[in-house]
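Quick one: the structure is below, and I'll ask about it shortly.
All protein chains of the complex are present and in place, except for one that has been dropped.
Per-chain numbering from 1; labels A and B assigned in written order.
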Amino acid sequence: MAIADEAGNAPAAQAGTEARRPVRILKNLQSKMALIPMMFTALVVFLGGTIWTVVYSFTDSGLLPRLEWAGLEQYDRLWGTRKWLVSIENLAIYGVCSVVGTLVIGFVLAALLDRKIRGENAFRTIFLYPFALSFIVTGLIWQWLLNPELGFQQVVRGMGWESFTFDPLNNPDLVMFGLLIAGLWQGTGLIMCIMLAGLRGIDEDIWKAARVDGIGTVKTYIRVIIPMMRPVFVTSLVLIASGIVKLYDLVVAMTSGGPGIASEVPAKYVMQAMFGGQNLGQGFAASTMMLVMVVIILVPWAYLEFGGRKRG
Amino acid sequence: MRLTTKLLAASAIVSASAANAVELEVMHWWTSGGEAAAVNEFAKAVNERTDHTWVDGAIAGGGDTARPVMVSRIIGGDPPAAFQFNHGRQAEELIEAGLLLDLTDVAEEQGWADIVNPSTLLDACTIDGRVYCAPVNIHSWQWMWLSNAAYEDNGLEVPQNWTEFTESASALEEAGVTPLAVGGQAWQQNGMFGVMAIALAGQEDWLAVNRDKNAEVARGENYARVFQAFADARDLSDGIDVQDWNQATNAVITGQAGAQIMGDWAQGEFAVAEMTAGEDYSCLPGLGEVAVLDTGGDAFYFPVTGDPEIEAAQKEMAALLLSPEVQVAFNSKKGSLPIRGDVDLETVNECTQKGLDLLAAGNTLPSGNELLTPDTITQANDLMTEFWNTPSMTAEDAQERYAQIIEDAE
């Protein structure tokens, strides 16, 4: 009886439960049971896997994971390697541009598609298709398009502008932006979809009200709609950011880290160490450092997001 | 020929004695057209000449893609019956951990020590006197490929060595041809450096650095010359910006570039473009400076399964891979050289013949894969690609950093 009672009336009973400690575990029982797969995944897969990785980063594991302690050796070497430092710098540049670019383009496209236009389905599919194609080959296409002999530069010169130069992939200072062109092409479609789903969830009456008050379209988006879509933006941000941290395929397919080491990224460093160099310990040390950086950024955000506000 | 029949008889006896047919799952990274045709020769041999069945587990992308899969299968307790690695130090740890099958009895029975040429290939499979892998082919990095048209159309002689090549480079550039095509990936630049080191610093110094890890030699004068030549070569590749090695080869095929330094697999691209060795393109082993080939290549390893039936089948397969007919059939399709000197390939062009002659004369060196750990090779890749692409980096800087890597190498 008590179980059913507690579970059934959870929100109502919330105020009174503080005093009734013994049955607290039963509060929201159905919710807790429903979340068992998630708790299991969080603890065993993600937390367990992370701890495993951190532990092995203090070993000299090569091709096989083995517990032979090496202390901080792997970290020493990591921070003494130029490629790693370049990787982090590149990730920062790419990350900032990619977050801003994807959010802006994604939102603008979604807003345009939301203007009750014809052919929405066709446009949406065109914007989204790059997401569906494996990057091993689309990376090659971008290599061609950005290649001065084959791609855009050649076309523009063919139109008579002989001095036009556009060769981002072979210029160490521009290569990250060359990657960004392809990265935005691949990633904005999905963000557009998420934004569109968010826009479709907004009450039409809000638009009517804005029109009655004489607020312009752009202003309504900025003042009213975007603040209402905060959770959608947070979702998008996490999605984009996790993609940036894991950035690997794109780089391998388009530049393999070049010219030289000018477009190396941390995830590629990790993979190269683990599977190319057969040095698992070094790869785990690098991925541990990546995780530390993520935690430094994520935990304050989680505190802000979860601290204080409660509903239910 | 007598040897052939004896071997055939030997493998026939082995297969007759195998009590049960076993499915042999074989993992490898040979997937392009020619490679697939070659591996099919292995499969045919296993299926037709033994009671066992070849189950194919092809995973393209080379070792970096295939290695995690193979290691996962081994850790997960479900290893394949056989897998391919480059012969050398890549499998060292698996052997030390006792995960790979000891093939010493097969090797002794089949007399591998006498037939495998060069013998360093078998050494690369041997740890503490025990044999753990079956080498199947030889690939060499030691080649420079030249477009005859690029030179002749501009009234130049096709160079016969590196010195002539560098001397004619400026004339080519004036004619609008890039002298040297180089792909953007790090392994290509490091591979090229290795070729130049053997050609310009000489075998002795190269062995001192790569085999004995002698950092003083790496800091020495001969190596300084190599680094300087490498630095000078940076300017020769302006005008061709491609990533993949075969895009660079294509520049040589179309005559946009004069030459490329690349392993013997590049010949496949010339063949597909229907070009004839000697007429349309030329090849210089050892850059025409030294008559020597490094002998890298592939080998098969056999994980321990604990099942005696599978073990017998694995050993049977190992013996079969080195048998003369299989060697000829496989290497003819693959474009590589056989690991035994007593067989003849089906069709041999001018360039392949040069390679075979060098092998027969014993002018060989072990490959970088056999001497250096993958970890060291990765570090060298990173350094060479940085050096190649950073005009402001001096040869002295690069040499010192290289010597550091050699000092730290195991």
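Basically, a residue touches a chain if its C-beta (ideal position, glycine included) is under 8 Å from a C-beta of that chain, and two chains touch if they have at least 3 such contacts.
Heads up, the rule we're going with is that contacts and distances are computed from a predicted model.
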Checklist outcome for this item: Omitted chain per UniProt, picking from "Hydantoinase B/oxoprolinase family protein", "Predicted Zn-dependent peptidase", "ANTAR domain-containing protein" or "Carbohydrate ABC transporter permease", is "Carbohydrate ABC transporter permease"
Checklist entry - Per the definition of touch given earlier, which of A:67, A:92 or A:112 contacts the omitted chain? => result A:112
Checklist entry - Of B:43, B:156, B:207 or B:356, which sits in contact with the chain we cannot see? => result B:43
Item to check | Hidden partner chain, residues of subunit A it touches | outcome: 7-8, 10-12, 24, 27-28, 30-32, 34-35, 37-39, 41-50, 52-53, 65, 108-109, 112-113, 115, 117, 120-121, 123-134, 136-138, 140-142, 144-145, 150-151, 155, 185, 189-190, 193-194, 196-198, 200-205, 217, 228, 231-232, 234-235, 238-239, 241-242, 245-246, 248, 267, 270-271, 274-275, 280, 283-284, 287, 290-291, 294-295, 298-299, 302, 306, 310-312
Checklist entry - Where does subunit B touch the missing chain, residue by residue? => result 25, 28-37, 39-40, 43, 54-62, 65, 68-69, 71-72, 75-78, 139, 244, 246, 250, 253-254, 263, 265, 268-269, 272-273
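Simple rule for what comes next: only the chains that are shown with their structure count from here on.
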Item to check | subunit B to subunit A touching residues, read off their complex | outcome: 63-65, 67-68, 71, 75, 90, 92-94, 97, 184-186, 241-243, 373-375, 377-379, 382, 385-390
Next on the checklist: Can you tell me which positions in subunit A touch subunit B when the two form their complex?
Outcome noted: 62-66, 82-83, 143, 147-149, 167, 169-170, 172, 254-262, 271-279, 282
